[in-house]
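With one protein chain withheld, the remaining protein chains of the complex are depicted in position.
So, chain A:
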Amino acid sequence: MNAPDRYERFVVPEGTKKVSYERDTKIINAASFTIEREEHTIGNIIRMQLHRDENVLFAGYKLPHPLQYKIIVRIHTTSQSSPMQAYNQAINDLDRELDHLKNAFEAEMVKFSRDY
């Protein structure tokens, strides 16, 4: 009866930003990114990629509530970097990894169909 529409889970409402950024008021080089309509899939890969960055002191994500379709990614970096820089780089690196994976799988498919 009053169940929310199913598409609410993955369609960003009009007038809402996909990603919003909020600096920490007390700690320098710390910030939170609120990502609308995303969940563990994106949150966890970004977190793990950030952990590979040696300038990142802390990176974590949370899904605050199962009925609030958003995640919060929190990043704290050294003064050599900034949360925004680390965030952008994590996305670029993941994008590159997936590009490589796609090429590797396509090459392997060609090899597989030839060999077997």
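We adopt the following convention: contacts are C-beta pairs under 8 Å (C-beta built on N, C-alpha and C of every residue); 3 or more make two chains touch, one makes a residue touch a chain; residues count from 1.
One rule holds for everything that comes next: contacts and distances are computed from a predicted model.
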From "small monomeric GTPase", "DNA-directed RNA polymerase RpoA/D/Rpb3-type domain-containing protein", "Ran-binding protein 10" or "SKP1-like protein", the UniProt protein name for the chain not displayed is "DNA-directed RNA polymerase RpoA/D/Rpb3-type domain-containing protein"
Listed in rising order, the chain A residues that touch the chain left out are 6-7, 9-11, 17-21, 23, 33, 35, 38, 40-42, 44-49, 52-53, 55, 81, 84-85, 87-102, 104-106, 108-109, 112-113
